[in-house]
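What follows is a structure written as structure tokens; I'll ask about it next.
What you see is the complex with one protein chain gone and the rest in place.
Coming up: chain A.
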């Protein structure tokens, strides 16, 4: 069906999103500086409770806070841990307009979501394992989540990975997400983790978060985007 009069429809090819000759991966673009009212929601950084951490309600008027709190999800099973850190730029200055995402398995080592088909390992109905936090004005973030269980390397490959979280870094000046991983420095399994083994030994420490406090166990994971002590980022 056409709404344009006969003979007036444009038929010349256009090099745009709908051009079959250009079909392929959509290019990345930065989140820019103004994502705070569109991406991080209150509670996005609390994967285990009902606190509102993760959002930046100070950056836009309250009447425009349409994302609000995520709905309550019920109790979780496992050990609650806190993950804290600061994002730094190439001059060692905190980055105040970055955003962090984490993705982790539940305490039993199962991923929530349809792609983990290992039905013999229990899901935790109260725990999804995805979190999102806008950093604060000093570049800091804080997540509350569960210490993840160990997961197999890949479908059909039962070598076990050490407990870890996938971490994505976004922000103004970051054209593409930077992907890294948080490992727990005091955890079992780091010594023979197949992913850590691919990281040059001198740089592995950037992925190993030290335990810096208790109640709950708190791990520090600073992220250096550029330069001295640069965090290891992955080509996934």
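Just so we're on the same page, contacts are C-beta pairs under 8 Å (C-beta built on N, C-alpha and C of every residue); 3 or more make two chains touch, one makes a residue touch a chain; residues count from 1.
In the analysis below, contacts and distances are computed from a predicted model.
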item	value
"Protocatechuate 3,4-dioxygenase beta subunit", "Peptide/nickel transport system ATP-binding protein", "Branched-chain amino acid ABC transporter permease" or "Dihydroorotate dehydrogenase" - which is the UniProt name of the missing chain	"Protocatechuate 3,4-dioxygenase beta subunit"
Option from A:170, A:184 or A:219 whose C-beta touches the chain left out	A:170
Selected from A:122, A:194 or A:210 as touching the chain missing from the view	A:194
For chain A, residues in touch with the removed chain	1-4, 9, 14-19, 22-39, 41, 44, 58-61, 63-64, 66-71, 73, 89-91, 93, 95, 97, 101, 103, 105, 111-117, 128-130, 151-155, 157, 159, 161, 164, 166, 168, 170-178, 181, 194-195, 198-200, 203, 225-227, 230-236
